[in-house]
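With one protein chain removed, the remaining protein chains of the complex are shown where they sit.
The letters A, B and C name the chains in turn, as written, and every chain counts its residues from 1.
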Amino acid sequence: MSAVKPMRKIFSARFLSVGLGVFIAVSLLTGAAPQKAQAAETLKIGVVLFLSGAAAGPFGIPARNGVETLIAAINGGKIPAPYNTKGMAGAQIEAVYIDESGGATKQVTEFRNLVQRQKVDVVVGYISSGNCIAVAPVADELKMLTVIPICGTPRLFEDASYKYVFRTISDSITDSVGAAHYIKEKFPNARTIAGINPNYAWGQDSWRDFHLAFKLMNPDSEIVTEQFPKLFAGTFTSEISVLLRKKPDVIHSSLWGADLESFVNQAAARGLNKRSKIILTIGEANMFRLGAKMPDGIIISARGPYGVLARQTPLNDWFRAAYQDLFTAPPVYPSYMTAQAMLGLKIAYDKASQARGGGMPSTEEVVKAFEYLKYEAFGITIDMAYGNGHQAFTGTAYGQFKFDKSTGTATFTDIMWFDPECVNAPKGMKGAAWIKGGMKGAKCG
Amino acid sequence: MLTLIAILLDGLIFASWIFIVAVGLTLIFGVMRILNIAHGSLYAFGAYVAAWLVGQYLSAGYAPMGSFAVLLLSAIIVGVPMGFIMERGLLRFMYGRDEVIMVLVTYAVFLILEDAIMLIWGTDAYFAFEPYSLLGNTEIEALVFSNYDLAMIALALVVGALLWWGLNHTRVGKYLQVVIHDRELAQALGINVTRVFTITFMVGAVLGALGGAFTAPQISVTPGMGVEVIVLAFAVVVIGGMGSFPGAVVGAVLVGIIRAAAVHLLPQLELFIIYAVMALVLVFRPQGLFGQAEARKI
Amino acid sequence: MRGMLSKTEIGLFVALAVLLLAKLILPEWAVTLGTVALARGLVVLGLLILWRTGLISFGQALFFGTGGYTVGLLRVYGGLTDIFVLTLLAFLFAGLLAYLLGLLISRYREIFFAMLCLAFSMMLYGVLVKTEVLGSTDGFNVVGLTLFGFPIEGNTLQTVNYFWMCLLACAMSILVHRYLSSTMGHLSPAIRDNEIRVEYLGVSVQRTINVKFVIAGALAGGGGAITAIAVGHVDPDAMVYWLISGEFVFVTIFAGTGSVAAPFLGSVIFELLRTYAFEYMPLLWQLTMGTVLLIVIVFLPNGLWSLVQRGPRKG
Partner (left out) sequence: MALLHADNLSKSFGSVIAADRIEVSIEEHEVIGVIGANGAGKTTFVNMVTGYLKPSSGRIFYQGRDITPLSPRDITRLGICRSFQVPQVFTSLSAFDNLMIALGVAQKGMFHLLRPLRRKELIDAADAILARYDIAEYRDQPAGLLPQGVRKLLDIAMAMVHDPNLVLLDEPTSGVSVHEKYGIMDVVMAALKELGITVLFVEHDMDIVERYAKRVLAFYEGAIISDGDPDTVLKDDQVRRFVIGEEPQATRPQTAGATHA
């Protein structure tokens, strides 16, 4: 301990206790001091995405890049017409980034901090279902416009309704029903199915909805095993052995993080993809990272028609180029999702501003403009038709992975698009109940 | 029958992996009475360095088989300096403090290293998948096993044998055993306990990194990968008996087989079962299967 | 001596007054943060009792989570809405669970005690994650609460909950302080020192530890309840996972065990540090927390409280 003794003097009790008092006082007062009046030209957006941990690489970072691409373009007025006005309602955007890690309790307090201490005008974010469910009521309580770009749990708008919360994407029912349709169409002889899904609400819901929908379409089908490895598990040795042993026709998986990449590597090395058809309901973000390491023929979606599955439109072309310019990699679906949320926000602000004859609209005015908004995003039409106009109603797409060796790029074959009316419950009906009730009212093209 | 073979092999593969990590943990605990949470960080560092080095090595066009040597090398270049710095630079100023304080010191180091990983390697995943499929597969009826996984069993056996030999047939090993048995006696015998501590910590660190390095070719190496392994390795060590070498062997095999059996037969119990086994063992044998109960002299 | 207030108790009442008055100048975000910090301080207060006995629990989130889920489940499935009733029931249930587990756990010491607590907390975690009616990993929201039959929400709820937490913090500190001054409280260092002597004084060490375990568990349950009310949500990752238990141990050592006020002070500073680290260093907040912890352990072996404490330690 002798080496540290001189240091002790510096850290003398008095010195530190004064420091302690100053720290508490300053930290409380910086928040307590009245914030300088918000300049009319800036709009402060709090962005909450996974910046650390296992979800950051495949999800959080591309999602943040999507936000950044749009902020740069909106501030510079660079999005193609009709969105080529500068700023949102004329205001330049300033973003504050917060890590989504630490659990829902932490995130709720951080949400309050964003609103009450940092005085943001809008919050965009939340990937994890647990976090978005926890934050939504607080957003309503604090009257804070909150746009959720990614989180997929159906419970968000099925179990409650919110005034200030918007989700610019369909819930996970869409993925599961779309997956069942794709198998039915492309592999009509598939009878035995197995699941390997992460052991948390997302994985459990995804698997349940998929196998219920599949059973409905193929009444003589059979589930051979349901594996639920721990979220972000690294090795799947035993799970793959079970899947090899049971030889299912189809293996369904809603893995999405680094664990998906580990699973694909181990499954491919042991030839699992040659025995069974593997369907990854949200494998697109990992696809580019894996490249040639992803075996051909695996069925993949992007939680909707995003990324390579997105239809080619001028707006989509622009987005791909703008993103690629900034980040040298192609945008993946989390990038698309945050980008379309930002775009929706801009449209709502501009519309609200117009409605009041120019100037910065109030939050309530933006909310009104956002409700039931229908807009053309990057290769997809977003129709805020669900949840009293707060939740998007979109279709999905599935395709089979093919690595193009000549160009070194990941592509798809046999792409199928599914209309929103085909893969979603009718308005006002809970997704799970709809599937259990025989998916009545579905309109598939 | 096939199920049985699958459970056995899967269990042994899992056991081999967790044994390599846990034996380092139990060694450090046995000798130094430190429950090293930063062991998980060493595991992660081993994986990162291995993934990065293997990538470099292969893109330079050297013989693919040499990548196994690169994995081994990664463990050493992570474990030796990091173990040395952690023990010499930090832990030795803390000796004599309460065991729980020592746990917290390593917890603080763990927090620091978690972010250090992101500073060094960023948040993107690293892949070093090539070595995993280099050795081909073995087919047993419907089952296909990667020979790399089977080689992990061999690696664990080699590590175990080397450690056993090192503990029983080298001077340092015998010193270690004396220190594990009775620290005061060791000092009375004139054993340089300080040096024994440093060596132990470095060996433990290399083992942690080795576990990570050889896991790297199987997985996508990302931040946060060290968290889970700590609790799992703790569970193995507690089941086997803290500080006991045979305990680590038996604990690892027990956990491996039981977990594999759960995955094959009752997948819904997977998350639950290891802790249930741990609680059961603690209830009936608090000191672990091979731990020694210490009675207080009056 | 009876009926009179000790110096510590007078100090606690002054602190209560300051905390209540602080509501007038505190920004809104700080009220919720303060409530959560004090609630976690309540958990740490329980760990302080155990730590003085030489025991540490790596699974205290088990009781924290039990408290939170008691509130959540009674609200959603039991239809109970009164925040006082819910909180008190959380104390009760967590204490009851601690009593049952304590029958077993109190036989263990040192790292075995810590690990057994961890094992039980991880088993609860495993059950919650797998159980859909308990919300799985998403947990569920705790909304629609009342106070004496009147619905409260938003700012009112936060304010009421903050006052309630301040009262609880003060009341529990005084009770724990009195407990620590009692014969049984003094048995803490005695058990830590020499259990054989304690047994030969005619006292059951195991039963004494179980009482302490129950107190610690009940306090953790109360903390969990207040947190659930303040946050409006419960889920296993935020309430039961082992990293949460790790944070409680972190704060226990960080704060020091010199006084029943230390856990609350330590907890408030911990939360402030973390929220600012989150804001200014979103990629380095773990590094910041780790460094601060190391500095405290190295330079302040008795925790932050040693800065507040002037002069020799009082018993």
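What we mean here is this: a contact is a pair of C-beta atoms (placed from the backbone, for glycine too) under 8 Å apart; a residue touches a chain by one contact, two chains touch by 3 or more.
What you see is a predicted model; the values in this text were computed from it and never measured.
Asker: Can you say which of C:19, C:50 or C:187 touches the chain missing from this structure?
Answerer: In the complete complex, the chain left out is touched by residue C:187.
Asker: If the missing chain were put back, which residues of chain C would it touch?
Answerer: Residue positions of chain C that touch the missing chain: 1-2, 178-179, 181-187, 189-190, 192-194, 196-204, 315.
The rule is short, and it goes like this: only the chains that are shown with their structure count from here on.
Asker: Determine the shape of the graph in which chains are vertices and touching pairs are edges (line, ring, star, complete, other).
Answerer: Complete.
Asker: In angstrom, rounded to a whole number, how far apart do the mean CA points of chain A and chain B lie?
Answerer: Taking the mean C-alpha position of each chain, the two centres sit 35 Å apart.
Asker: Chain B: which residues touch two or more other chains?
Answerer: As it turns out, chain B has residues touching two or more other chains at 93, 114-115, 118, 268, 271.
Asker: Multi-chain contacts only, two chains or more: what residues does chain A have there?
Answerer: 4, 51-52, 199, 228
Asker: Under the stated contact criterion, what part of chain C meets chain B in this complex?
Answerer: 51, 56, 104, 107-108, 110-112, 114-116, 118-120, 122-123, 125-127, 129-130, 195-196, 242-243, 246, 249-250, 253, 283-287, 289-291, 293-294, 297-298, 301
Asker: Under the definition above, what is the set of chain A residues touching chain B in their complex?
Answerer: The touching residues are 1, 3-4, 51-54, 56-58, 60-61, 199, 225-230, 232-235, 237-239, 241-242, 244-245, 247, 257-262, 265-266, 268-272, 289-290, 293.
Asker: Considering the complex alone, what residue numbers of chain B touch chain A?
Answerer: 2-3, 6-7, 9-11, 13-14, 17, 93, 114-115, 118, 123-125, 127, 129, 132-133, 137, 142-146, 148-149, 215, 218-225, 228, 259-260, 263-264, 267-268, 270-271
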